[in-house]
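Below is one structure; the comments refer to it alone.
Just one protein chain is left out here, and the rest sit where they should.
Labels run A and B following the written order; every chain starts at residue 1.
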Amino acid sequence: MKRFFGFVKKEFLHIFRDFRTLIILFGIPASQILIFGFVISTDIENAGIAFLDLSKDEISTGISDRICSSGFFSRTADLAGYEEADRVMKSGRAKAVIIFPAGFGREFLSGRQTTISIIADGSEPNTATLITSYASAIISDFNREYTAPGMTAPLPVQPEVRMFYNPGLKSHYMFVPGVITLILILICALMTSITIAREKEFGTMEVLLVSPLKPSQIIIGKVMPYFFLSFINVIVILLLSWLVFDLPVRGSLALLLAETMLYIMMSLSLGILISTFTANMQQAIFISLIGLMLPTILLSGFIFPIENMPKIYDVLSSVLPPRYFIVIIKNLMIKGKSFSYVWKETLILTLMTIVFLGISIRNFKIRLE
Amino acid sequence: MKDIPVIYVRNLVKKFGSFTANDGLDFEVYEGEIFGFLGANGAGKTTALRILSGLSKPTSGIVRVAGFDAGNEAEQIKRNIGYMSQRFSLYEDLTVKENIMLFGGIYGLRKREITGKTADLLSRLSFEEYGDRLIASLPPGLKQKLAFSVAVLHDPKIVFLDEPTGGVDPLTRRQFWELIYESASRGITVFVTTHYMDEAEYCDRISIMSEGRIVALDTPENLKKQYNAVSIDEVFVKIARSPEKIV
Partner (left out) sequence: MRTILFLIRKEFLQIFRDRMIGKAIFAVPLVQMLILVPAVTFEIREVKLCIIDMDMTSESRKLIGQLEGSTFFRVSHSTFSENEARNLLDKNRYDLILRIPGGFGRDIGNRNPAAIHASINAINATTAQLSWAYLNGVIHDYNLNIIADNPGSIATAGIIPRTEITNRFWYNENLVYSHYMLPGILAILVTAIGFLLAGLNLVKEKEAGTIEQINVTPIRKHQFITGKMVPFIIIGLFDLALGLALGKLVFRIPFEGSIGLFFLCAAIFMISVLGIALFISNFSSSQQQFMFVAYFFMMILILMSGIFTPFESMPSWAIKFNMANPMAYLIRINRMIMLKGSGFRDIYRDIASLAVLAVIFTAFAVRRYRKTA
């Protein structure tokens, strides 16, 4: 046992001695949280808009000024003719062109039906949808104000809405759980698989195996430092999300941390598993980084909701551990629920850990024999 | 011919921070010579050799190799030398022929020339059947002989060998030295570091280093005479024990 602790200590020193590595280890979660918090947003701000105003009257300039002063848009070009629309969008200067037909103001004031066309750049579908709906809303407001005051009447049905769990509609509620999930699986699986693959590549694994340490002790000793590092990382992320984004843990913190440990263990087992079938570090890196990064970001429901995907992805993503962990964090952290809401996910993650470890042990034994 | 120095070193100093690895070295090596650099591990042999081969810059002093200054003409030096480090450094995941092709190409040999030299080299080492084998699959002795042959492939003026026979059995070491003699007979100057004292006997002249300084420099015969010893090993032991370690 004493030997084992000596070994663990050596592994710890190995990582903590390298200052640069440490900075990066803690820099990764911090910078990701900050990037997601401040950069990644699907809202529109100052989107470039071009106007083709063939009427140039009080009403048309009134509407275009209103659009530009909303904060969502900024006027990047005034076009002289229809044929310029293509050019201004192809060069990316404008995301949409708003067209007022000739005689627009006159028709508008006379109460006749008028038409404003919005041509949006569909190459970015989400932006295009948002731009057209925002612009339409502004134009509708303008319309309503021009309606004679006595003519307005309450609408027959008036819906009220309550936004549950996230009344401020902040995007942090999505990405904090996502970032924790992503960072833990990548760091744990990547680091574990590389460390073990390194020993294999340099032949030092053989040296360790002939030592009096048991193979299981060697593996535990190797992954232990990463377990602690990841755990500290989680705490850093939770603190940041609380202090910077005002997003506290609403449920039981102890339960959340316990679930996190389970997830870390699962990720470490995945790393061990990867290392049993890769021959060198380069392969391990390739599989754990390129193989895990995109699927984790894209299929786990982190940025893109699984419900929106074609049905088959419900099945596909069910083999991805991050999917379950995201549900767990959302329930414990944001919804403030108890264990009874996450027992299924917890069970699945536990089973995955056992399966990964089981296969690893089998692969490992085969190699030794 | 014998008096033209191809390596000329005066007061070479190399410091790493506060640590002085080479402390005022003075020596010359003449064309066609086999010059041995002896010393315990950490005596500063490898540091000096790396400076001579243009891998590292001297802190101060005059170092001229093949007529070029090691301080600011390192790249010209590299055109005229071959090098073999103590760490085996051919590409393990390339075959013997692919390695030869690569280094021949880097030194600007034509493809036809390389093919010719490859065949020549393989037959000289009786290596023919290994030509298409990966380096990783060769036994260590063969790897070392191959690395030396690749280092002199482009007929350099000088070849630098850093502990070339480390971890090799005596028979292979013997064969390795035959290769060195054969190159020297072609006019290639050989600069070799070693801590095997018996190998020192094979050199034309040797210098013994200790703690960054040259403590003895002469032919093996003269050194043995001077220290009244039967072998270089004994010379070395006597120097190591003498308190003042004078030249």
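Methods note: contacts are C-beta pairs under 8 Å (C-beta built on N, C-alpha and C of every residue); 3 or more make two chains touch, one makes a residue touch a chain.
Computed from a prediction, not measured in an experiment: that's the story for all the values here.
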>> Given that one chain is not shown, which residue among A:E124, A:E206 or A:D246 touches it?
In response: A:E124
>> Out of A:G6, A:G92, A:P248 or A:G358, which residue would touch the omitted chain in the full complex?
In response: A:G92
> Of the residues in chain B, which ones touch the absent chain?
Replying inline: 53-57, 74-76, 78-79, 81, 83, 85, 87-94, 98, 101-108, 134, 160
> Considering the entire assembly, which residues of chain A contact the chain that has been omitted?
Replying inline: 18, 20-21, 24-25, 27-28, 31-32, 35-36, 38-48, 86-87, 89-92, 95, 108, 111-129, 132-133, 135-136, 139-140, 143-144, 146-148, 151-167, 169-171, 173-174, 186, 190-191, 194-195, 198, 278-283, 285-287, 289-291, 293-295, 298-299, 303-305, 307-310, 313, 316-317, 327, 330, 334-335, 337, 341
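In the analysis below, only the chains that are shown with their structure count from here on.
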> Rounded to the nearest whole Å, what is the centre-to-centre distance of chain A and chain B, using the mean of the C-alpha atoms as each centre?
Replying inline: 57
